[in-house]
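Note that this complex is displayed minus one protein chain, with the remaining chains in position.
Here is chain A:
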Amino acid sequence: MAAADKVDPIHQFQIHPIIPLHIGGYDLSFTNSSLFMVVTIVVASAFLYMSTASRALIPGRLQSVSEMAYEFVSNMLRDSAGKHGMQFFPLVFSLFMFVLVANLLGLFPYFFTVTSHIIVTFGLAALVISTVIVYGFMKHGFGFLKLFVPQGVPFVMMFLVVPIEVISFLSRPISLSVRLFANMLAGHITLKVFSGFVVSLSALGAVGVAGSVLPLAMAVALTALEVLVSFLQAYVFAVLTCMYLNDALHPSH
């Protein structure tokens, strides 16, 4: 823990208010977390708006990137939730872009990672799950409960299978939010710990400075891995959203 004492790896996750605001006993301050959520939305919207402003028939570089993102998400949604799932395209695309841009922005030094806080990711997951529940009951009524009763299971087994299905449904918002949050948290802590090794090794003199090349190389490699993880977690979040929406659309599986 010697390195961790000098370079605190969880200092980067601290939230501090920028514009303090207290209303009725609630702390509604505009914090660095809120600031980076706004930055995320501005970056994502500005990128999508500017890249598609020209609407060229033959897309340029930026326009092809945003077209690729559009095609990617629409294919993902069509494959897992079918034709009727496309009505949820705005939701899934916004979630995907928000998580992706927030993850990638968090990789810049001194930038705050919005998705490394469980309350943010749990908010996103709760939005997805409540959409599934509300839409499922609106479209199918109590037929939505067929989701918990798999077809072709003998009646005796129902007493075992139905509770398992209910528990697995209830744990979805938890696993969806904890996966994203813990991946970002673990990645950023690992990066900080290896950067801390560079600092504490360099303090040891000439031999230490020569040796600190190793953790520095590791930190560079980990940064590359984190770019991959950022993209993969945004993809996983969007894919799982599509699969849960598919349950709301077609509950009897």
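Assume a contact is a pair of C-beta atoms (placed from the backbone, for glycine too) under 8 Å apart; a residue touches a chain by one contact, two chains touch by 3 or more; residues count from 1.
Please note the rule applied: contacts and distances are computed from a predicted model.
Chemist: Between "Peptide/nickel transport system permease protein", "Monovalent cation/H+ antiporter subunit A", "ATP synthase subunit c" or "ABC-2 family transporter", choose the name on the UniProt record of the chain that's been left out.
Modeler: When "Peptide/nickel transport system permease protein", "Monovalent cation/H+ antiporter subunit A", "ATP synthase subunit c" or "ABC-2 family transporter" are compared with UniProt, the left-out chain turns out to be "ATP synthase subunit c".
Chemist: Where the complex has a chain not shown, which of A:Met86, A:Val153 or A:Ala186 is the residue touching it?
Modeler: Considering all chains, including the one not shown, the answer is A:Ala186.
Chemist: Out of A:Ser175, A:Thr223 or A:Ser252, which touches the unshown chain?
Modeler: Missing-chain contact among the listed residues: A:Ser175.
Chemist: From the list A:Leu35, A:Leu91, A:Met218 or A:Val236, pick the residue that touches the absent chain.
Modeler: Of the candidates A:Leu35, A:Leu91, A:Met218 or A:Val236, A:Val236 is in touch with the missing chain.
Chemist: Determine and list the chain A residues touching the chain excluded from the picture.
Modeler: Contacting residues on chain A, toward the hidden partner: 9-10, 76, 79-80, 175, 178-179, 182-183, 185-186, 189, 232, 235-236, 239-240, 243.
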